[in-house]
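Not every chain of the complex is shown here; the ones you see sit where they belong.
A and B are the chain letters, set down in written order, and residue numbers restart from 1 in every chain.
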Amino acid sequence: MNRDMGDGSGIRVGVAGATGYAGQEVVRLLARHPAAALTVAMASSASSPGRPLPALGRLWDGAVAPLDVDRLAGEAEAVFLALPEEASAHLAPVLLDRGVRVFDLSGAFRLRDDARRARWYPHTPAVPPATAYGLTERYRAAIAAARLVACPGCYPTAAALALGPLVDAGLVEGDIVIDAKSGVSGAGKTPTERTHFSECHGSVSAYGVFAHRHGAEIEQELDRPVTFVPHLVPLDRGILETIYVRLAPGTSAERLAAVYEAAYRDAPFVRLRDGALPTIKQVAWTNFCDIGWKLDEPTGRVVVVSAIDNLLKGAAGQAVQNFNVACGLDERTGLL
Amino acid sequence: MNRDMGDGSGIRVGVAGATGYAGQEVVRLLARHPAAALTVAMASSASSPGRPLPALGRLWDGAVAPLDVDRLAGEAEAVFLALPEEASAHLAPVLLDRGVRVFDLSGAFRLRDDARRARWYPHTPAVPPATAYGLTERYRAAIAAARLVACPGCYPTAAALALGPLVDAGLVEGDIVIDAKSGVSGAGKTPTERTHFSECHGSVSAYGVFAHRHGAEIEQELDRPVTFVPHLVPLDRGILETIYVRLAPGTSAERLAAVYEAAYRDAPFVRLRDGALPTIKQVAWTNFCDIGWKLDEPTGRVVVVSAIDNLLKGAAGQAVQNFNVACGLDERTGLL
């Protein structure tokens, strides 16, 4: 698929799961994307009634239709799935068979190892061959060639962008600790006791200790064990991860900075903040991943801080970034 | 009932509906009340399993039992009902028949007029004769004599304490507008879309315009129509009401202040802030109602601001204050 495959008004794209938080962001981004024509947005089930999205009024005034795979395949060359993983696991292969390119925001196709996937995503028997892991900055070539892009989880995006270059350079020794703080929109749109306002406001809570599937995704990407603990913090959008590692003895601050600069020289959405540390406020409502660090040279202990907007770089924004790469467009199209 | 009716360790009290936000506050207050012995705390239904209240650990280490009216009547001389109004409407008469004194936090028995009550609280066919409206500062004598105390709603408490003295003094002319801002705990503990963290955070919303039963309760207390609009604001505990009225021509600032001072000279939980305006922070986690005002003498327009903690003065605290009055105790017992 490339740009001139579309009709005059752009590549025809569709969204399934358009009423959730990530799905609405996909719709918002595609509605103003200069190279895409949003032809259809659907709910996450066939029985859902059609409805407008009032918050997107004037940005996109269509109605969200019930889920209908035939119509989806008929009206779109590329489809974004913002669905529960079980639904994605079922729907993606059908769309691929119909020649549609798929950008999946769920976890269904992220884990390549069968045993790992059986544990965390049991509804996905197999990963199709032309699947890329959609961490854009690390897999551009594979994404460009893929038919199915498994967009990373929000926590793994922030973690792998911060740790990937250090691991690749062989600098990391010993244990890796990832302490993640996430806004509540990451828990989705369905009301629960955990996400009830009065429970979250004025509170911080850890969850999923030693039992969060994003931990497995991070371990796959880094190819080593990590201790990963996510926390809910009382804000809506954004993730900040504080990462604790030891570097190989003698690693200098200059070397550390050089590794990051080399890794992200051509990455328009990674902003390195050597000497300062990122905050969530600086990345909220953007597709940036900001990375900063402090090294204690005598001991080799380093603290890396990585921040993203969980709904953009951690979900919808990265999916569109991958779409841009897949279509041969400038990676930034529709995202600044 | 008076103090020496209790055994050595205090008047035996029970709570029904102990797991909700208001119910937990009642338990917390009674557990440390020097003249009460909390003998039993029950859930809001008979099918609810027994469970502890971890947040109250070391303050009250009992288990919340399933609802059981026989046991409740057997173990308590006074019972606090923190139940949905339908349950209160059913349970209160049974307890009264068994000789138990009842402090009801629901709306079931607040409206005296049958037509009004039929509209807003249809599950309450009649209000028992020995019922008092539990706005402590205005009905101490009736509360002392009552068998059933219908504790006021949170919004009416703040509104009637602010407006009652002005209306009683014949100072109010024309329309009354009450713009109320409430923390989300006022909406209760059941997760809903309205109270989902990501919907409330960073937002303010009006609701129940011309259709909130607390409007009827305020109108009963003031004996005139009001325009009452409640709003959800992104905080947990507290209500601030901004009240707009015109005073009779020629009313001076001195006269206005004198009316308030006369009304609340002996009210330990009303703090008048002439010249300053209350904020929610100053009353949160207390049983105080703070009242301040600004008068524009040339026009007679006055803005009154009234603030309470919705779970304390607006619910559990006022219920215990009424219990104190009913038992002949110092009104402040267990509340400072």
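Criterion: a residue touches a chain if its C-beta (ideal position, glycine included) is under 8 Å from a C-beta of that chain, and two chains touch if they have at least 3 such contacts.
Nothing here was measured: the structure is a model prediction, and the numbers come from that model.
Shown chains number 2; the total number of identical copies in the complete complex of this file is 4.
In the analysis below, only the chains that are shown with their structure count from here on.
Rounded to a whole number, the gap between the C-alpha centres of chain A and chain B is 47 angstrom. Considering their complex, residues 21, 183-185, 189, 191-193, 195-202, 234-236 of chain B touch chain A.
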